[in-house]
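Report on the following structure.
One protein chain is absent from this view; the other protein chains keep their places.
Going in written order, the chains are labelled A and B, and every chain counts its residues from 1.
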Amino acid sequence: MKNGCYIFLAAFIALGGSWLGLVYGPIHQLGGAEQAIVLNSSDTYPFQRPGDATLGLQVYRANGCAACHTEQVRQTGMACNVVLMNAGKNPVAVTNLISSLSLTNLTKEAADQVAGQITAAGGKSEIHIIATGPNIARGWGMRQSVAEDYLYDAPVQLGSLRAGSDLANIGVRAPDANWQLTHLYAPSGVVKGSTMPPFRYLFERRKMGETPSPEALQFPKEFTLPDGYEVVPTPEAKQLAAYLLSLRANAPLYSAPISP
Amino acid sequence: MPMWIIVVTLMLVFLGAVYFDRHSGWFDRQVYGPYTSAYQLEEYQPKSGAAAAAAQGKRVYESVCGVCHGTDGLGKPGQAPPLAGSEWVNTKGFDRLAHIPLTGLNGPMQVEGKDWSLAMAPMGAALSDADLAAVLTYIRNSWGNKAGEVTADDVKSVRAALGARPQPISGSQLKAMPE
Partner (left out) sequence: MIVNETNKTNPTASEVDASLRVPLLALFGGAALWLVVGSVLALIASIKFHAPDFLADCPLLTYGRVQPAADDALLYGFCIPAGLGVMLWLFAHLGQVPLRGAIVPVVASNLWHLGVFIGLAAILLGESTGFAWLEFPRGGSVLLFFAYLLLALWVTMSFAGRRERALYPSHWFLVAALFWFPWIYSTANLFLVAWPVRGVVQAVIGWWFADNLVFVWLALVGIGTAFYFLPKYAGRPLQGYYLALYAFWLLILFGSWCGIPLGAPVPAWLPSVSSFAAIMTFVSVLSVGVIMCKTLCGGEKCASLGGPYCFIRFGLGSFLLSALMFIAMACPKFNLLTQFTWFGPAQTQLQLYGFFAMTMFGAIYHLLPRVVGFEWPFPKLARLQFWLSMGGVVLLVVPLAIGGLVQGMKLNNPGIAFLDATQATLFWFRFSTTGLLFMLVGNLLFALNIFALTTVWKFALVKRVIAIVKAPLEIAEVKA
């Protein structure tokens, strides 16, 4: 290129193109997103997080939890299970039929065929859709994460590294506030061998009064505190726990269909 | 400027385009990987009960009947009469309607005030009871039609009454039948 202007033009075209495609495009397509309808129900999803949980998102951000934890479930496939609902007028024939067939982890065509066979034998069946993949098998979620899961989050803390487990559905896996708080205070006391740093500065260890505080953490047996001491969460710790408890992303949606 | 780099570039463009075609869902807002198209996403939506039967009926209709009668049920002049709003579809009973796909139909007859003089093969003879029942139910509940469902047992009884190799019914015979 002979002229500085041409270089500028080249850079402008290249960056302008990618700006249009990866910035303007998604804003146009997803920026005005509204709530989605949960499949087979009239509920909308997601719901606004309760107040403490919204503040908890800021505690999550301020302490850089996204440096080790992700909040996205990945799905690598989908499958159908055929479930018998009603054996109909000829239960023996139907039972014989299903014992000779495979009913789980089928493709849609195979599942339709099996369902047709069951219907022909007089039974009634339903096809259940499931998500498959290592994340799903690990129990980190029942379906993959989609855009609606992050609709009300600012900032969206997707994370990019799993030094710690995925948190997209931690509110389903560990719905106990006390567990969340004790895990934050002493991760290796609650999960043996954990490399997560303790967040003791989010708590206050103080001498017990006449009676233990209702907010005091209940630790597992092996973890002992000196006599007469208790650990009480600060407001930040409580907000963070509320946020973690609000992390649930299992509602079946059109873009991530699963049978409820 | 080595030529082989251009060749490599073109090959990669081709491979990339094929990959994009297969995996992008063509910019659909609701298609997330691993789903590869909006059609596949629709296929894998969980259906229960009535919804499942309707989906089955729609599938059968579009592959067997829709070619002539149109996916919108409006028929095609010179090919097939409309099903939307047809008095032959919107009947209280199912018997007369079920005869048409099981035996075939020879015109002339009137449908929605127009004369039709065509011949229809027994398109439903090869379908199972469940499939035929589903497609009839679908026809009776689509495009503004509001009629009752047809069950597989209903179809079975009509078939049994017809016996093996029934002759195509004529328009006048059809009109004379009870609904």
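Rule of thumb we're sticking to: a contact is a pair of C-beta atoms (placed from the backbone, for glycine too) under 8 Å apart; a residue touches a chain by one contact, two chains touch by 3 or more.
As the structure is a computational prediction, the values presented were derived from the model and not from experiment.
Across the entire complex, contacts from the unshown chain go to A, B.
Per the touch definition above, the residue from A:146, A:216 or A:247 contacting the chain not shown is A:146.
The chain not shown here is touched by just one of A:40, A:113, A:194 or A:213, and that residue is A:194. Within the whole complex, the absent chain has one touching residue among A:54, A:76, A:117 or A:250, and that is A:76.
In the full complex, the hidden chain is touched by subunit B at residues 1-2, 5, 8-9, 12-13, 15-17, 19-20, 23-33, 35-36. Subunit A residues in contact with the hidden partner, per the touch definition given at the top, are 1-4, 7-8, 10-15, 17-19, 21-23, 26-27, 29-33, 61-68, 70, 72, 74-76, 134, 137-138, 144-165, 187-188, 191-201.
Following the convention adopted for this analysis, only the chains that are shown with their structure count from here on.
Within the complex formed with subunit B, the residues of subunit A that make contact are 29-30, 39-40, 75-78, 80, 108, 112, 116, 119-120, 126-129, 144, 146, 252, 254-260. Of all residues in subunit B, only 27, 29-32, 34-35, 41, 43-49, 52, 56, 128-131, 152 touch subunit A in the complex they form.
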